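Other chains dropped; remaining ones untouched in position.
Note that the chains are named A and B in the order they appear, and that numbering of residues resets to 1 at the start of each chain.
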Amino acid sequence: MVESGTTTWMLVSTAMVLLMTPGLALFYGGLVRAKSVLNTMMMSWGALGVGGVVWALLGYSLAFGDGGPLQPWLGGLQHLALRGLGLEAGAGGPFPDLLFWAFQGTFAIITAALISGAAVERMRFGAYLAFIALWTVVVYAPIAHWVWGGGWLSRLGALDFAGGTVVHINAGVAALVAALVVGPRRDYGRQAILPHNVPLVLLGAALLWFGWFGFNGGSALAADEGAALAFVNTMLAPMAAMLVWMLLDVRRTGKATAVGVATAVVVGLVAITPAAGFVSPLGALAIGAVAALPSHAFLAWRARSALDDSLDVFGTHGLGGLSGALLTGVFASEAWGGTPGLLEGNVLQLGVQALAALAALAYSGLASFLLLKLVGALVPLRADTQAEGLGLDVAEHGEEAYTTGEGAVLLLDGGDGKMAPEPKPARAVGGEAA
Amino acid sequence: MKLIVAIVRPEKLNDVLEALFRAEVRGLSISRVQGHGGELERVETYRGTTVKMALHEKVRLEIGVSDPFVEPTVNAILGAARTGEVGDGKIFVLPVEKVYRIRTGEEDEAAVTPVR
């Protein structure tokens, strides 16, 4: 039976999570140079198109279908092209089954989009789309199956409330691999590459935080105590992460930074994701605070290293996800809906958490590498030097983000070589035009 | 005819404009530039990236004047743009061979004399 309160919560949560991907586009877009902001944003928007359709046609079935004998590793094909997904209440809870597909789809989409931050300002758009299409099927769907689809990690008892492993460790590692395979930007390490629009970054962070309430709260699959707990924890962890990050910033440079605050909020959100419905609110504060430390240190190191994970996807999502997965094993509490964790005397859980994280790390790392190699064997992964210098907006999309139109000459042949006659401005009907 | 190019602090621009108008200099063009001089460099940090910013925001004025106006113009700028701190800027006086007013095609002195 479909229940109206729960259905409403899942409807709203799904819309909120969907909004995260355009939010990510703004977050990432603000962090790059003005000459590549559109390309960067298109990498997220493209995931909405490509990732969404792939999820409908194939991904969902592999993640949530019944895999039969393969069930520990992969789902079956019975939901190919949305087959068998109806409007009755399904396994997810007292809301239409198709809505569960949609909710999960928004997760698949943003996971793919997250990866793009490692390869901005140089990866070719077509190659990127091809990669994430394959990646959604080959990497995301299986790992989602392991944890949420009845696969081996769920049987093992790994705790991942809303996707710390499936989404964040997974995307973070894939991003790391992409940064290495695609290689650094030519200017990287030689010139300062600075965010062109920090207010856009803060706007993106705001939409991410807002959407994350749906991401974590909706993962309760009910409008109940569990949802409320996940919600409150999603509010507290980034607050704590922000405060700690500001202190670390002050210690390092004497100043708290806006980009730092936006980053910290994301790190806090990432870290609480696997734990949201399993730890107490004070646990959430602790997780947010602690998770800020490794990520802050890693980002400081990374920018001086040769590793051009340009928007620090690994440092924020990969490492934040790792911290979150382990801290879930520490703070999980029976009284708050979780298996007991380390603090409640269950050492084992921490091991299970580590194992799940390692499994995702290994599989995602290897499979992402192979997929990039595969795509790279068919089409070049990188834009050429000149395109990179000019900026990918013009080179890959034939557009500029910000233009006055000065010096732009109208081509009236639509680019196909045949010049149309110069159009005469339409006479206003009835002589309104002066 | 001379072209006076002045680089001043943005926060002094309005004072400079006022001084120029008071000196009856009414034609000019300005633009934003970034300058390097004796100013202290400032350090900025974006995540792990720390940079030294070698350029500072300045405003550039470009003023075409007839010869008798050169001195008043320079003095107006010198007076209004000075703070005494490093970074106040420079004035360059360039020779001009010809000036045209586009609206009328008038040349030289006539081209820079304001219409009433």
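The criterion applied here is as follows: a contact is a pair of C-beta atoms (placed from the backbone, for glycine too) under 8 Å apart; a residue touches a chain by one contact, two chains touch by 3 or more.
For clarity, every value in this text was computed on a predicted model and none was experimentally measured.
Per chain type, the number of copies found in the complete complex of this structure file is summed up as A x3, B x3.
Going forward, only the chains that are shown with their structure count from here on.
Inter-chain centre distance (chain A to chain B, centres taken as mean C-alpha positions): 49 Å. Those residues of chain A that touch chain B in the shared complex are 192-195, 249, 252-253, 255, 257, 259-260, 263, 299-304, 312.
Only residues 43-51 of chain B touch chain A when the two sit together in their complex.
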